[in-house]
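One chain of protein is taken out of this complex; the other chains stay put.
Note that the chains are named A and B in the order they appear, and that numbering of residues resets to 1 at the start of each chain.
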Amino acid sequence: MSTSTSKIASQREELAEINSASSSRGWYQWLLIGVSVLFAVVSISFVGSIIIYSIPAWAHPGTLLTGKGWQSPTGPFGGFAMIIGTFETSLIALVVAGIVGLGTSLSIVFLVPGKFRNIIATLVELLAAIPSIVYGLWGFLVLAPWMLKTFDPFVNKFPFASTIFGSPGQQFGPSLMLASIVLSVMILPTFVAISREVISAVPSEIIEASYSLGATRWQVIKDVVLPTAKIGLFGATFLALARATGETVAVALVAGGVANAQFHLLYPGTSIAAWIATQFGEAQGTEVSALMALGVLLMLINFSLSLISRSLVNRQRKVLARV
Amino acid sequence: MEKIMSDATSAVNVGSESVKTQNQIAMSLKDVAVSFNGKVAVRDATFDVTKNKVTSLIGPSGSGKTTLLRGLNRLHDLTPGAKVTGQILLEGTDIYRGDITVTELRTRVGMVFQRPNPFPTMSIYDNVVSGLRFNGIKKKSILDEVAEKSLRDAALWESVESRLKVSAGNLSGGEQQRLCIARALALDPEVLLMDEPTSALDPIATLRIEELMVTLKERVTIIIVTHNMQQAARISDDCAFLLMGEDRAGELIEFDATEKIFNNPKDSRTLDYTLGRFG
Partner (left out) sequence: MTMIDELVPQPENTGTRDAIRRTAHAHRARRVAISRVMMILCGIALVLTSIPLVLLLIQLIVRGSSQLNATFFTKLPQSPSLVDPNAIGGVLNSIIGTLALTIYASIMAIPVGVLTGVYLAESRSKLAATLRVIAQTMAGAPSILMGLFGFTLIVKYLQIGFTAIAGSFALAVLMLPVIAISTEISVRNVPDTLREAGLALGAKPHKVSLKVVIPSALSGIVTGCLLAVARAIGETAPVLLTIGGGYLNEWRPLNPVSALPLSIYMNAKSEWPSQRAQVWGIALVLVAFVFVLSLTARIWASRKQKRNS
């Protein structure tokens, strides 16, 4: 595997040499380079413009990161509630979707008979392509009334529930809890699509080898499949987390849209992306910069998550290349 | 104790054959056929595998050698739609219908595959003892003892003794295949199935594996699928010749001592094949 890659690489180098040697770069080469530079310019101005418009807000970085209130239109603009809300909802969603999703992928690969496997895989990928607004809509019009009618009274029957979920009588349908549920349902297909692929990429040879040594199906999964797929599965997890933290409209619909810094699960709250979406319409002056600054934060979170997930996926490829 | 009991019952069951013969047969196949979703891949396999001998399955591609071999440790259980009919006895116990679980069967009938397939995330040591660990054997002293013995039996101990904790991916192809043999031997199986174990190896590594098989048969009965007729002639004692029938299903043409199959076969098609006239 690796030898053939390096062979291809060396051939590519030769080709590249032929390319550059034959004439001082034709119009075609210049076109490709020109367009690619255009792409680079667009990408740089993407990052740059958001940062530039956010600059006025960084006069009070402390307020922006840890301030608890958001007073439109004059400020102060505190981002604490949004930052925590983002992590709270995404992490809950990730834990739920990660555990349930991993079980789902494993049963698609190891339980579902072959002829249904492709149908289910296609279905999962289609579900992953459904626009997030539709998940948000479902959460808002179906789940929220259900939460209000069934879930809240049920949860609040338990003693001490109010410490986590908030005290009874305060709840609305839209809440951080609902946002977490909608996010988990939304990222499930994405996570399952990727993790199923990672798990099916584990070579059948080593799976058969472990069965041949008398392993049970679960032992094959636990001792051979999961260790081999581990890094790729972490990659899938970070990708799902990146998707959850960046989700905008679904959260905007179901989280309640309140800059609430109490973080009880049944209280309304918001996330960075959702807050930008809900406040942007009426924002003026410094509030726009403050929202842009939240955008910069979101960008930082997202870029680091995708950087991690990409390096994990690359490492997984190397692991499989050794087999 | 368990094993002896089951031996005793099966000896009674068989009855017609003498006890002595029964004890010399490791596996006995009767009218074995494998089909996938109703389509027959191989059929009419009837032969006895003698203990402490090498039995080879030869035949052109599509004759169902590998399919038949994989039926002997129930690997087809993993394929939906696969069905094995007929009777396969391991020391007198029917492996599909008898009083034996599939996990137990696989500890008694080991398998070595076409391509070396060590577990990539495990060290050399962990690879060798993986079968023991799967089966609940955790005692360090037993693991160490068996690891050394299996690696010695696979003629790999000298070269890996100092780097047992190194990842198995660092070994050469031939060493990896010997590691896979050691891994299968660690469970001390009665029968070792080998599916073209040298097809991915260079000639020198192939030769070493062949030498290994000849010494190993003192310890374990070997059934090997091979494309390479010289290999079958060199190492096997008995030989089964399979051929694809007109309905594209493989069938057993002839089973006999290797020497007879190659020098004096009963069926003219066997002669044609061993002389290289087709396949």
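In the analysis below, a contact is a pair of C-beta atoms (placed from the backbone, for glycine too) under 8 Å apart; a residue touches a chain by one contact, two chains touch by 3 or more.
This one's a predicted model, so the numbers in the text were calculated from it and none came from an experiment.
Q: Among A:T66, A:S107 or A:S204, exactly one should touch the missing chain; which is it?
A: That would be A:S107, which touches the missing chain.
Q: Looking at A:V249, A:L266 or A:L312, which makes contact with the chain not pictured?
A: A:V249
Q: Hey, which chain A residues sit against the chain that's not shown?
A: 8, 11-13, 15-16, 18-19, 22-23, 26-29, 31-33, 35-40, 42-43, 45-46, 49-50, 52-53, 99-104, 106-108, 110-112, 122, 125-127, 129-138, 140-142, 185, 188-189, 192, 214, 216-219, 221-222, 239, 242-243, 245-249, 252-253, 273, 276-277, 280, 291-292, 295, 298-299, 302-303, 305-307, 309-310
Q: Which residues does chain B use to touch the chain missing from this display?
A: Considering the whole complex, chain B reaches the absent chain at 1-4, 7-8, 11, 19-20, 23, 51-52, 101, 103-104, 107, 132, 134-137, 142, 145-146, 149, 187-188, 219.
What we mean here is this: only the chains that are shown with their structure count from here on.
Q: At what distance in angstrom does the C-alpha mean of chain B lie from that of chain A?
A: Whole-Å distance between the two chain centres: 48.
Q: Spell out the part of chain B that touches chain A in their complex, as residue ranges.
A: Residues of chain B touching chain A: 73, 75, 78-81, 103-104, 106-107, 110-111, 113, 115, 117-122, 130-131, 133-135, 169, 180, 183-184, 187.
Q: Please output the residues of chain A touching chain B within their complex, sorted ascending.
A: 113-115, 203, 205-206, 208-216, 219, 223-224, 227-228, 230, 319-320, 322-323
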